[in-house]
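Presented below is the structure to which this report refers.
Partial complex: the chains shown occupy the same locations as in the complete assembly.
Chain nomenclature is as follows: A, B and C, assigned in order of appearance, with residue numbering initiated at 1 for each chain independently.
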Amino acid sequence: MTNEPDDIRDWWQTSIIDMAPGKIAFRGRPIEDLIGTVSFPQMIWLMTRGDLPSPAQAKLLEAALVAGVDHGPQAPSIAAARMAATCGVGLNNVMATGVNMLGDIHGGAGEQCAELYMLIAGRLDASTALDAAIEAELSAWRAAHGKIIPGFGHRFHKPTDPRAPRLMALVREAAQDGIVTGRYAQIAEALQARIGADRGAPIAMNIDGATAVIFCELGFPPPLSRGLFCLSRSVGILAHGWEQMQQGGRNKGPMPPDYLPRYTPSKPDES
Amino acid sequence: MTNEPDDIRDWWQTSIIDMAPGKIAFRGRPIEDLIGTVSFPQMIWLMTRGDLPSPAQAKLLEAALVAGVDHGPQAPSIAAARMAATCGVGLNNVMATGVNMLGDIHGGAGEQCAELYMLIAGRLDASTALDAAIEAELSAWRAAHGKIIPGFGHRFHKPTDPRAPRLMALVREAAQDGIVTGRYAQIAEALQARIGADRGAPIAMNIDGATAVIFCELGFPPPLSRGLFCLSRSVGILAHGWEQMQQGGRNKGPMPPDYLPRYTPSKPDES
Amino acid sequence: MTNEPDDIRDWWQTSIIDMAPGKIAFRGRPIEDLIGTVSFPQMIWLMTRGDLPSPAQAKLLEAALVAGVDHGPQAPSIAAARMAATCGVGLNNVMATGVNMLGDIHGGAGEQCAELYMLIAGRLDASTALDAAIEAELSAWRAAHGKIIPGFGHRFHKPTDPRAPRLMALVREAAQDGIVTGRYAQIAEALQARIGADRGAPIAMNIDGATAVIFCELGFPPPLSRGLFCLSRSVGILAHGWEQMQQGGRNKGPMPPDYLPRYTPSKPDES
């Protein structure tokens, strides 16, 4: 393994893993030193960030990972995974089916919410007051993306998404213990209050809003908010796919077989 | 939400999640009691098995999850995820690309290995001696599937896959502590010795062989060996996809752009 | 592009495409000679088989491709694609979601049916009579795979799947014109009669059974039966994904939002 052309090796260069026969090291740490020593959330951090978090940091990350595992078969990713499980594909394909659907709308709200928090934080860094920073970024967001603010409101969990208050309590604890600054918790709660005031009714912080606080507090860049959510939701996708495999069924559709979709003719090119 | 027809609700029945507005419970446990209380591996167990493991059981599961996160860009799942990351899709699509490829050969060896261990264990239950049980199942396996025995041997890590001895040491520790019986460790090591004797040269236990021991010791059915591996490898897929996004590139191919695949004409219908 | 190492180029060797700057040739034919000259089905044949079919052969293939495009939103692949279209992913991801689910049960029946036809044909080649050949292979199939015979019966289209008789009429026409031998049509119809006799009631040939006849008559190996079906069904997946995008919706679940899946607690490890 010494004579291969450098351009080929360089094409696939990585700072994540260093391998040789009998050797695997991640971010400079031999795998045998990590196995049984670091927690799974610490390993997730090491792989995506390059260094190991403290146990307290990892605990906060872990809370977010636990919180997002599932939201039941009405979530399209879960329903699709369960349907795939009846089509004669492997459990890996079942999982990929679900994860593939965690797009900008289904799984990307956390990423967008983290971006919004960071834009507000950027204004604070430039000495804008919190209220003014929120007003400015909220207006800009609505102008660019419409009235839905990622991270807030839930079409089902009203008035409260039970995951958010618990996660926010953990962030506040961590801030009191000096694990995180608490800055993004403050931003998120002020943002929540402002959206509620604008609509004249309180609005719930949802799972995306709360986990984005945690990911921002811990220093993850916004796209990893989506990546971490995908890791978390993969657990529910696996559990549901596996449950469906045990329930059985062949080519499970969205409704019992004796239901038929409504046919509504359209004029040509109106489709 | 009270008048909907029962057949529709039943079509999507589940024992995993119980929801109502403001309420989410997994396997009968409110999510707010789980967040910040159970570890991510405990949550994975709860979701896939229905009950909570002890911390010691969860630690052993965690070691297996940490061990399998990545094997670098020469693994097709990692390479494909990195290439996808340059094609203008979301990080969820990048992850799905990798997980989708963890099929019978790439990610299914753990499942097959667990099946083989359990077949041997079944013979022990029927009072066959270990050597005879191994001989019988090894012959049957080779007759059905060919000479490659899942879980043993590695085309790259010779003579030893550094992950396996560490994992096996943790299993032995857990057996000494009464967390697991150690039965599958014994089966695996006897199987390893036998394969080595048959080929006239020692053979390494690989990551699939060692994690299958853990999953069997902990009572996971074989298909979940693959599912758990997919959760674990999703971490590496995410890390590599994200690294590639930061490295940049557009439509990254498998080789630097100035390399061309060799064209080798075939006769018609020889393709 | 002349100095790259041979082992790299060989690693990606192909007989399908020959490229150089300004040059693209498929199976030895310059792309500019194919565009506007061959039909899309001819191109599909050229790419997968290595040679060009006659127009009459291509017409028969085309009929099978037209027949399989869609079976509506109760098919899990179509439903999943429509749900994906509301999750904020690209139309390519929507299509991949559907195609990924055309597994052994959903999309593989054509492949399995083609295998069964070919096994029967193999017995005919060895001078077994048709009835005896069918009896032998039908018994073997049922012993290995259970009572469902791929290609026959439809849970919805009773007594007749309207696609099958039309496709079989085209095969008979082609046989009369000497385009195909008609051998597989004869096998399929005798098999259909036998299954019906065994169950004491006529059974319909379904889309998989009829398209498998065509693919076998045209000389495609069985795995391509699935591949060609995937090409065909991709059309319906695209049409439905696009229709859903125009209908709108966000995170479309399998049921209207005010329906809830039934929660049915299980005992631990019963999941």
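Going forward, a residue touches a chain if its C-beta (ideal position, glycine included) is under 8 Å from a C-beta of that chain, and two chains touch if they have at least 3 such contacts.
Worth saying up front: this structure is predicted, and the values here are computed from it rather than measured.
Trainee: Total copies in the full assembly, please; the file places 3 of them.
Mentor: 4
Note that in this section only the chains that are shown with their structure count from here on.
Trainee: Touching chain B and chain C alike: which chains?
Mentor: A
Trainee: Measuring between mean CA coordinates, which chain is farthest from chain B?
Mentor: C
Trainee: Over half of the interface residue numbers used by both chain A and chain C, so same, or under half, so different?
Mentor: Counting which numbers both chains contribute, over half are shared, so the two copies meet through the same residues.
Trainee: Among the chain pairs here, which one is joined by the most contacts?
Mentor: Of all chain pairs, the one joined by the most C-beta contacts is A-B.
Trainee: Return the distance between the CA-based centres of chain B and chain C, expressed in whole Å.
Mentor: 30
Trainee: Quick check: how many Å separate the C-alpha centres of chain A and chain B?
Mentor: So the centre of chain A lies 22 Å away from the centre of chain B.
Trainee: When the C-alpha atoms of chain A and chain C are each averaged to a single point, how far apart are the two points in Å?
Mentor: 36
Trainee: Which chain A residues sit where two or more other chains touch them?
Mentor: Residues 8, 72-74, 79, 93, 96-97, 100-104, 107-108, 156, 239, 242-243, 255, 259 of chain A each touch two or more of the other chains.
Trainee: For a test of understanding, state which residues of chain B touch chain C in their complex under the given definition.
Mentor: Listed in rising order, the residues are 1, 4, 6, 8-10, 12-20, 27-28, 48-51, 88-90, 92-93, 100, 219, 254-255, 258-271.
Trainee: Using the touch definition from the top, list the residues of chain B that touch chain A in their complex.
Mentor: 7-8, 11-12, 14-17, 19, 21-24, 26, 30-32, 34-36, 38-41, 43-44, 47-48, 59, 62-63, 65-67, 69-74, 79, 82, 90-93, 95-97, 99-104, 107-108, 156-163, 165-167, 169-170, 223-224, 226-227, 230-231, 234-236, 238-243, 245, 255-256, 259
Trainee: Tell me, which parts of chain A touch chain C in their complex?
Mentor: Residues in contact with chain C: 4-5, 8, 72-77, 79-80, 83-84, 86-89, 93, 96-97, 100-108, 155-156, 239, 242-243, 246, 250-255, 257, 259-261, 271.
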